[in-house]
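Notes for the one structure printed next.
Every protein chain but one is kept in place in this view of the complex.
Let's turn to chain A:
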């Protein structure tokens, strides 16, 4: 009797479970994955042109045959555009594998907050997708299809995540970081710029500085690299050193940077940056023998050159009035007094001076002769 009752309860529970199943069960072959979203301004004012790059799985995986589809829809709301696009494909659009949102340059020049808010708010779009600015427009970037690519948009994913290329010119920004930097006092957001060059190639080597909502300043590739050197450690790149007419290039094996905001009462406030680099000599334009003494000389020359370049960049950042490296946040955290610290920082910031202490240690000549 008892076992019978138990059996009935078990069956009822199972039946209840099948009811639960209905809404969510969808096989992977009934879904179509959106791998990138591009957002451009539409033809009319205040309208978004939303483009989706869809990855179509291939039956035969041994063949290299990339299939992708780009859908475009204009609407004044992004959600509305996406809903409309549902009727353009036979499978369910699935955003869980969306890894990149590209903002058209014209959107980025106006206001990015609407799009960022949507991307962070939406439940099935991850907060760790990469935001970038597309040049000339987001759609053009989405249409790029490098010949080396097997999975749609994989090249963008690999480049932006650092899993593939480790270019010193690329810096990636996750959507949660972007959101945080927009609403945080004392730090300003940056966005990498992706330029479409034809249909088969793109170029990511610039950073745009934003003043919370729109692009204010664009760094050149060299400035981008220096910015990356300051914002992250162990940047793999090369820097030049000139001695007389000779040009040397050293490869940074490891790098680190740190700074201190010094606010003494009797002198002007300044930031002291310390950059430490361990390097290997990579290129030598002279026929000179590289000795230990020579390596030291190269290191010194390189440090002086690097220090000058970094200082110029820091001054440029200060003069733009933006704070992509988060100095203000740093200052506020250390001078917290329940109210006025950020206002003080606002007064302080334009007067800031910079001292750059670059230390380059070239350890190895690159060859044994």
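Criterion: a contact is a pair of C-beta atoms (placed from the backbone, for glycine too) under 8 Å apart; a residue touches a chain by one contact, two chains touch by 3 or more; residues count from 1.
Definition applied: contacts and distances are computed from a predicted model.
The unshown chain of the complex is recorded in UniProt as "Spore germination protein", chosen from "Branched-chain amino acid transport system ATP-binding protein", "ABC transporter permease", "Spore germination protein" or "D-alanyl carrier protein".
In the complete assembly, the contact with the undisplayed chain comes from A:151, out of A:47, A:89 or A:151. Interface note for the absent chain: among A:27, A:44, A:266 or A:287, the touching residue is A:27. Of the options A:37, A:55 or A:193, the residue whose C-beta touches the omitted chain is A:55.
Along chain A, the points of touch with the absent chain fall at residues 17-18, 20-21, 24-29, 31, 33, 35, 55, 57-61, 94, 96-97, 99, 124, 126, 151, 154, 157.
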